[in-house]
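Only one protein chain is missing from this complex, and each of the others stays in its spot.
Order as written gives the chain letters A, B and C; numbering starts at 1 within each chain.
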Amino acid sequence: MEQKIIYADNAATTPVSPSVLEKMLPFFSQSYGNPSSMYSIARDNKEAVEHARAQIASAINADPNEIYFTAGGSESDNWAIKGIAQTQSARGKKHLITTNFEHHAVLHTMEELEKAGFEVTYLPVNEDGLVTAEQVAAALRPETALVSIMYANNEIGTIQPIAEIGELCRQKGVMFHTDAVQAVGAIPIDVKAEKIDLLSMSSHKFNGPKGVGALYIRKGIRPARLIHGGGQERGQRAGTENVPGIVGMGQALENAIETMESKTAHLLEIRDYVVEAIEREIPRVRLNGHRTQRLPGNVNVSFQACEGESLLLFLDMAGICASSGSACTSGSLDPSHVLLAIGLPHELAHGSIRLTFGGQNTLEEARHICEELKKIVAEVRRRSPLWNEEKGA
Amino acid sequence: MEQKIIYADNAATTPVSPSVLEKMLPFFSQSYGNPSSMYSIARDNKEAVEHARAQIASAINADPNEIYFTAGGSESDNWAIKGIAQTQSARGKKHLITTNFEHHAVLHTMEELEKAGFEVTYLPVNEDGLVTAEQVAAALRPETALVSIMYANNEIGTIQPIAEIGELCRQKGVMFHTDAVQAVGAIPIDVKAEKIDLLSMSSHKFNGPKGVGALYIRKGIRPARLIHGGGQERGQRAGTENVPGIVGMGQALENAIETMESKTAHLLEIRDYVVEAIEREIPRVRLNGHRTQRLPGNVNVSFQACEGESLLLFLDMAGICASSGSACTSGSLDPSHVLLAIGLPHELAHGSIRLTFGGQNTLEEARHICEELKKIVAEVRRRSPLWNEEKGA
Amino acid sequence: MSTPYSPTVMDHFSNPRNVGELPDANAVGEVGNPKCGDIMKMYLKIEDDVISDVRFQTFGCGAAIATSSIATEMIRGKKIDEALQLTNRAVVEALEGLPPIKLHCSVLAEQAVKSAISDYYRRQGIDPVPIVGALDDECDDHCSCGA
Partner (left out) sequence: MSTPYSPTVMDHFSNPRNVGELPDANAVGEVGNPKCGDIMKMYLKIEDDVISDVRFQTFGCGAAIATSSIATEMIRGKKIDEALQLTNRAVVEALEGLPPIKLHCSVLAEQAVKSAISDYYRRQGIDPVPIVGALDDECDDHCSCGA
């Protein structure tokens, strides 16, 4: 296929930028020493890891010794939630608060804790995909161990009022974790100002390598360990350090912070163009998630009477990479729990498309996507028994 | 420093071979799609991951769907042990058997489970660093949930009678896990013949990249998950797949298996030369671990009246990378628990050096190390108040 | 989930045969439901016990479209009793395989044909159950493409 590929699935993963890969390369076959070792060649690696820690800390206004490297967003979420649950339950606190549209790394962890005897409040989000600090306040109990609310949603991109929730939790003396996997590197974050206690991130979402992430843990907080063993990460997370991965993550995040302003402007232009074009050119569509309080690169639309996998297959044939909330692509029995959480009927949840743009995308590509999408939706609807009824109605 | 470096710490970590890195490279910035995605460009990644899974399975005579990727040996150990402990304790089985000289990824996990109400039997190893199947048999109880015994020790390289222990456990219907992080890629392993139920490995120990490992889980066994979330790894280990890491691990292990025979011969030549030279040239030394039932590349010696960090610093100045069981280099309050477990007095445990060779080492390098070591030990002893007494005695 | 569809599946997905409504159909069946993400509607024109024309409309994934399409090809021009012999296995074979988690789409195609033929008998006041068998309207067991 000599067709040009348009990658519009940056919320799923992103390419490693060449400048990041370049920084990583020496650490595979040349500077390969175990950072925990004595000799000089390992010392360089130790320094490289500490440099990356500082880069990441400075990106969210944390101190370097508040950053712990992990294998990705899922591990960070699991560690934060299970770790705090374990230490707090020793004090009799066995209640957790989250939302009903978190990533599965949070939701399935919560479900696991329910089996272990914790009680979990799943706050409903409104039809725009937002929760409020008031909802959190109303759910708090004396025995609440942790509030875990995602910074920005991975499907519909809505950004939660994190600073307000952080303020509330700090006032009430309750731990506050946020899954910021989609937000870090995309929008400004300040863990101090926003009073965040724990924050998860994942390198491959901001043009860093896959398989590496980090957990920010505010000084003085000590969740129980998830991975026991060697003394790495100041004894809190065992395992020989993934030096090239860590170096890549640090550099990628530094790059993301440096270019955030111009990239945001670029993404907003693309996003607003796409939303406007789809709503103008294609009948019976619905934008999912809040219209403005969302990540700059995120578009999520449902097309009545269309099924998502069919749309994706046609997009793929046209060289366009996107994703869908259809059950066919979720690997589960149901369509996206996020789209159901904002009140979409099953049919519309099955018929959603997520386009997530990155720095490498152009307005030209966005135009091409919209043109293709118009034809594709028409073809899928031509085949759909639901579109008959739709027309008849 | 324009000095040539001799790297003799291959048990700590190994360089990524250039051929392995070459296989990984396309998956950073070109073939970067999330393997769980719909579109064609992600499909290549999915296939690359499955190819690596098959490479790893074939290396230990497992089926590909018995291999689960993780972030390394520590995660694999934690998952295997906590996961089986959790599922078995639901059936009232709360007793675990291990040895007193496992890697900390196993030992500290066991200690954590003790806090959670499990009872753990730590089998003592003999002065050669070996346990027997009879010891395991004597420790088994009706409520034994898991036996976890390492395949080869990371400090002294001794190889346990895994097939006998596997046979015993299978007969008695008890789960058997082995931490094979040091053995995989170094000596032949056959999980079917040796009746292993779970086996941990780590890519960076056999010239693959850091931050990726695997857990072999025999078909039909289902340890509780350690990392909950997305449906990756057939729902058993969440997190976006570290595609380049996984590809590198698969290729590295395939290479290791292909070259194992010739590499073993090479390493045995080096090892036997080094042991012989040290014992001949340096007085009052002790070889730690069984003389022959040990990994081909492992030498571990204690030098009376010497402290290990001093030895390492001098070796480093001579461009030689090694490690030691001294507390100064273990990051803990005590010297190597492995050396204490085989009955070494503290002083000798502090005065140990581990030299672990890899395919890239030459006999010439081994000769150079022995010459340097002779001078270094003499200098360190000259400074030591214990050497006086030693001489006097 | 990657989509390792066979070329035949992709051919039927890209160029589905017999798509659309059939205004003079005398047998119409519909199976699946929007909750599951799969709805197949099958329109037959039956003359002298022979399926002389056929159309389908499907809301669903690539496999659902392809199984519907090939099923229409496999029953067109066939006698009713021949069409009733159509099994989901035959559909899968004709498509040169389906990913395991998509197998239920082939079941849906078989059911859509049977549902349409049942409708044909029902319109004539004949109880279809002894001829066609009972149809599982619900797709609880294999709801959606997910595994």
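The working rule: a contact is a pair of C-beta atoms (placed from the backbone, for glycine too) under 8 Å apart; a residue touches a chain by one contact, two chains touch by 3 or more.
The structure presented is a predicted model; accordingly, all values stated were derived computationally and were not measured.
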item: Absent-chain contact - pick from B:Glu119, B:Glu347 or B:Glu372; value: B:Glu347
item: Touch criterion as defined above, residue of B:Asp77, B:Glu155, B:Asp197 or B:Glu307 at the omitted chain; value: B:Glu307
item: Subunit B residues touching the omitted chain (full complex); value: 305-307, 309-310, 313, 317, 326-335, 345-347, 350, 382-386, 388
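Just so we're on the same page, only the chains that are shown with their structure count from here on.
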item: Label of the chain whose CA centroid is most distant from the centroid of subunit C; value: B
item: Centre-most chain [mean C-alpha coordinates]; value: A
item: Chain centre separation in whole Å, for subunit B relative to subunit A (CA means); value: 34
item: Rounded Å distance, subunit A centre to subunit C centre (Cα mean); value: 39
item: Shared-contact residues (touching 2 or more other chains) in subunit B; value: 36-38, 42
item: Touching two or more other chains - residue numbers and ranges from subunit C; value: 1, 3
